[in-house]
Every structure is written in structure tokens, then in C-alpha cells.
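First, the structure itself, so that you have it in front of you.
The other protein chains are all here in position, but one chain of the complex has been omitted.
Here is chain A:
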Amino acid sequence: MPFISQIQRQTDYSSFPSSCPIVIDNGASYFRIGWAGETDPRVMFRNIVQRPRHKTTGETVTIVGDHDPALMKYFDCTRSGPRSAFDSNVVYQFEIMEYILDFGFDRLGADRSQVDHPVLITECPSNPIQSRSKMAELLFESYGVPSVAFGVDAAFSYKYNQQLGFCDNDGLAICSGFTTSHVIPFVDGEPVYEACCRTNVGGYHVTDYLKQLVSLKYPHHMSRLTWEKVEDLKMEHCYIASDYASEVRLFQKGDKEAEEKTRCWQLPWTPSPAEEPPSEEIARKAALKEKQSQRLREMAEAKRSSRINELENELKGLEFLLQQLNHVEENDIPSFLAESGYVSKQGIESSLVKVTQSLRKAKREEVESEEKADPSTAEKYTLINIPDNMLTPEQLKEKRKQLFLKTTSEGRQRAKQKRFEEELEREKLNKQDEEKRLENPELYLEELRTKHRELSEKVEQRKRLKTNGGHTNGNNVSGGVGRGERLNAAQKERMRLLTTAAFDRGKGEDTFGIKDEDWQLYKLMSKDNDDDEEGPDEDEAELARISSRLREIDPAFVSKSEPGSSASEIPRFRPLTKEDFQVILGVERFRCPEILFNPNLIGVDQAGLDEMTGVSMRRLPSKGEGLEERMTKSILLIGGSCHFPGMAERLEAGIRMIRPCGTPIQVIQASDPIFDAWRGASAYAAAMHFPQQTFSRMDYFEKGEDWLRRYQLKYTL
């Protein structure tokens, strides 16, 4: 039963006489208010308050109860989360309480600022006196209530069910609420608070546990898992296993029964638009690439041909010029040349040579520079072989130049040779590879895949270490505890050096740096860091090579392009399928309500529900004849958290374990665990002797705090 709220303003407030009490069930989850004597509360809503700011006007508005999501868009909710007046089951924030009471009374129809009816309000068992007095003060001062009565909601529920016949005068009430669970024994119709027992685990903790478990398991769906949604899930799907260990074993074995018990929550998901099969896409991409390269080639061609044309034109012009020069007279040469812009005949000839060369290059004729080099080297290096003492200084300089040229050209030749050899090697390797592949394609593929995986892991790890300082859980070689895990080897070395430097110095004064050798420390450190940087590059190159190879051969391979993807994204290794958007609740279905019986699972070091009954019965001050037997015969389950299927059986089994053999045990769920408290209170308030149980403002002021501490309702009227 998800959040229900009934907040319509009631119109018949004035029709009720001033003696008719108003009954309020002030619970940590819901606030119910209504008139005494009726069967249902008039107004009920979630006991929370939000104070967002209006987006346009900027004023702070108070919203009580569950909000209407449609209205929320007008408000800026960034700084206002839902706040409750409760801390565990005790009211401590009376300002919020005031907002809630305002709202409650208003919806009940109260139009004046004073509420002239006596009020019966519920509280938790053994409410601290401060909370009680502040509540009384609030009611008396702010609302002008004439008289107030406080009661325990579990007791009202029990009395109501007793009237209905579900339980007897002596019995146990097991009330599992929102933040706490109580076991209250009843003797002769009155609750025995000395024997009451309270564990601080309730429906809120169950929901929170479920929320944490599911968000840890499905981190990418975290935005969907709001607290309200998880509460819905809990109410729909959670149950209590009759025996946790055997139930869990079912799931561990993976039986068909376990399959049936697993529920799957499908999140809304639209499949991505129909993807073409990968091969077609690859073909399409290749075609595109081809087209692009074709276009580029064409452009290059066009440029080249235009450049060739230009050069040819220039060449023709120059030749023409030369020819003209030959025809022109000697004395007219300077003037003629001045027109064309060249200084002398040599100038024209040299530019002619240059143009022809570039033309040849443009036409891609082989520039036989290498071969030309050899005969030219032979000429140029003539001076080298002549010993030094026979040369003039100028010739020595020449010789040095020639030596230098020779060594460089030899070096170039050697480099070329090496490259050639390496090419040959690689060709050989590739051929071997191909042969291996052809003879055993499967095995080859497997090897390649494993190599790829290993390499990618290594690269990932190193990257993670370098950038994040190690979120891994000690998988790396350095291991260690705590701080050590975060530093890789180089950083640890650095720290070590620094600390030794810091400690080695004399007492008191820090003499680091006076000697020059001290600064060599930093040289050591950076060297370490550098060493680390180069290693991964080879691995990465290797990885790239392998992945490209795999992409060629293996049709099903998709490379992990983002090794550092954060956990909050869905790992896009393959196209998103329907399964990615499913949240599976298997073991969590009964693991979460289990904390009611076993608070150790959540770290709360207290007894569970079944043990609490034993504790409570042991604490009974007076154990009459057969009292305990009578009590176990009428055990009532109340409270919102007792709606879990399987709770009654589990409780019965648990109580049977701690009671003597053969005692009659009967566990009954109340007629309506949630509303019975209000109904009981309403019936109580409508009784004739109710006014004697209330206290007025005068009483409160006269008798003081001590009296208020001892104030308890008498439940049998």
C-alpha cells in the first residue's frame, strides 16, 4: 500500500460540539487526525515537511506531507529535503511539528486560530519528559487546546482488538513501527511498561537496507531508486522466510524454486533504432572512407597538374628569354635583362635549372639523388685520404667538411639498410603469423584474445594507478595496507627519500640544502618517476597493434576503447539489451525484512523480534500463575511493518524456541495493523470517562514536570 494521503478539507468542523475530542495519531510515518467516535480518520498524510523556495517569488513555502509532483516544478527544491519532526520515534523538532499541526487542524476544518476541543495525541512508550512537555506546551499555547491526553499507540491498538475479540486481557503486543519495534505485555488490560522492550529497527531501516543493496548492485540505475520507489518495492515484493538459512540455500543452489521466487523489475527502456549488422556498417564506413580518399586524391591531382602547368609555362618563358638574349646585342644585354628582372645570364640559367628540377619532381620522375650522391661523394671526398700535414689550412677546412658529409651520408645509408632489414623481418613475422593463422584459426584467435585482455588489463591498471592513485583493491604488486595501496612504486620511493632526508638532519636545525649533494636527492626522485612513464608506452603500442589485428580477423571483436570508464556509466561493450534495464530482486526479497529478526545484519546490536518477546516476559515484575501461558496465547501483531507475508509463522517458530515445550502459542495479526491505533484511540476518546484522563492547562502549570512524568493513561475505562 503505497503512500496514501487524504487531505481534503473537511467542512463539518463547526457541527461538532466543543466537548468532542479530536484524536491525533502522531506517528513517525503518518499523521492521522479525526474526530472521536468515528471509525476512520478524516485526514491523513505523511509526517514530513518540505520547505522549498518558490522559483519566481523567492519566498519560502512550507509543504506538508507528500507533494504533488506536478506542482513541484514551481519550486526550487535544491536546498530543501523532506524533514521529519521525529528522531527515532520521539518528537524533537517542534517547529516542524507546528507546521504539521497547523496543516492537520486546517484540513480538519478548523477556521479559527484556537482549537476548542480536547485533544488525544499518541506518543511512544516512555516518551522523554522534555518531548512530552514541549508537546503539551505547543498544544496549549499555540492552539489554545483546553485539555490534552497522551497515550501509547500500541496500547490503543491492543484495546481495540481486544474489543473485537482478537486478543485477551492478558497478552503481548508486538508493534513493529517505522523506526522502532516494541514488545509490550498487557496484564489485566493495562500495559506493563516496566517489561516493555524496544529495538531501534523498523520499516525505515528495512527500506534503507533494500535501497543500499540494490544501488550497490546496479550502480547505473541509482537515479531511479528513490526512497519512495524502494518503499513501494518493499511493500510489494518483500517477505519473511520461515527459515533464513534454508531459504538462502535454495537460492545458492540455483533451483527452479529459486527462479520462481526471483522477481524482476523491468525499467522502461526503448531499444536503440534498428542497427544494421556490423559488417554492413563497416562496409558503409569503408565506402565513405574510400570516397573521401578519392576526393583527396583528385584534389591533389588537380593541384599537381596546375603546378606542372605553371612550371612548364615558366620554363617556356625562361627558355624564350634565353633565346632572345642570344639574339640581342652585347651592349643591350643589361637593359634587356633589367626588363625581365634577372641580373645576368647565369641567373637565368640557374633559375631555369631549378624550374626543370621542380618540374621533374612534380612529374614524379625518380630523383636519382642517391645514385648521384655516390659518384659525387667519390669526387667530393678526395681530400680525405690525403694526410693532414700535406694540406694547406684552406684545404684542411675543406677536408673537415668532406669528412663530415661523408659520415652523415654513410650514417644515412646505414639507417636505410637497417630499416630495410627490419622491414624484411616484419614481413617474415607476418608471414609466419599468417601461416599459423591459416593452419589453426581458432587457437590463434584465442591466443590473440587472451593477449589482448592481459595487455588491456595491465594498461588499465597502470593508468588507474597513475591518475587516481589506486582505487583498486590491492590488486597491484605493491599491495600493502591503507596508504600504501594508493602509491605506486615510484611514489613510494619518492616518499621514502623525502622522509629520510627530513629525518637525517641534526636535532633542531634543518640543515638540508647547505651541502650541494643534498639536492641530488631530487634527481633520484624524478628519475624514478620517469622510468615508470616509459614502460607502459610499449604495452600500449602492443595493445593497439593486437586490437587492430583482432579487428581485422575477428568479426565479433569490439575493442574496449575506454578502459577507464567510470562505474556509473553502463559499460558499452555491446549494444544495450533489455537485460541491462532489469533489476533483479532475489535474495534481497527476504534478506531485508530479516533485519527485524536479526538486527545484527545491519550492525544494530540488539535483540530481534522473537528474542524480544522472551526478554519482555522475563522482565515482567509479577509472574502470576499461568500468566505467561495466557500471554503467549494472545500475541498481537500491530504496526505497518508487520504486513510482511510470513511474519506470523516466523514469530511463532521463534517464540516456540524460547518458551517451554508445549506452551500454546497463537500469533494473530491485528484486524488492521495500520489504522487500529487511531481507531482504538478514537473509541477511547469517545468513552464517557475520557475527560478524567486528560489534563488541562491549569493542571500542567500547577502540578509541574514531575507530575507529568508520572502521568499515564489508564486504558480500561
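Note that a residue touches a chain if its C-beta (ideal position, glycine included) is under 8 Å from a C-beta of that chain, and two chains touch if they have at least 3 such contacts; residues count from 1.
The criterion applied here is as follows: contacts and distances are computed from a predicted model.
Its UniProt record calls the unshown chain "Vps72/YL1 C-terminal domain-containing protein", which is the correct pick from "DNA topoisomerase 6 subunit B", "Vps72/YL1 C-terminal domain-containing protein", "Exosome complex exonuclease RRP46 homolog" or "Ribonuclease".
Although one chain is not drawn, the whole complex shows that of A:Asn47, A:Ser131, A:Gln162 or A:Thr207 it is A:Ser131 that touches it. Across A:Val355, A:Ala490, A:Met612 or A:Cys642, the single residue that touches the chain missing here is A:Met612.
Between the chain not shown and the residues A:His117, A:Lys234, A:Lys261 or A:Arg591, the one that touches is A:Arg591.
Within chain A, the residues in touch with the undisplayed chain are 87-88, 90, 92-95, 125-131, 134, 137-138, 193-194, 196-200, 209, 212-213, 216, 244-245, 248-249, 251-252, 471-475, 481, 567, 587-588, 591, 598-608, 611-612, 615, 621.
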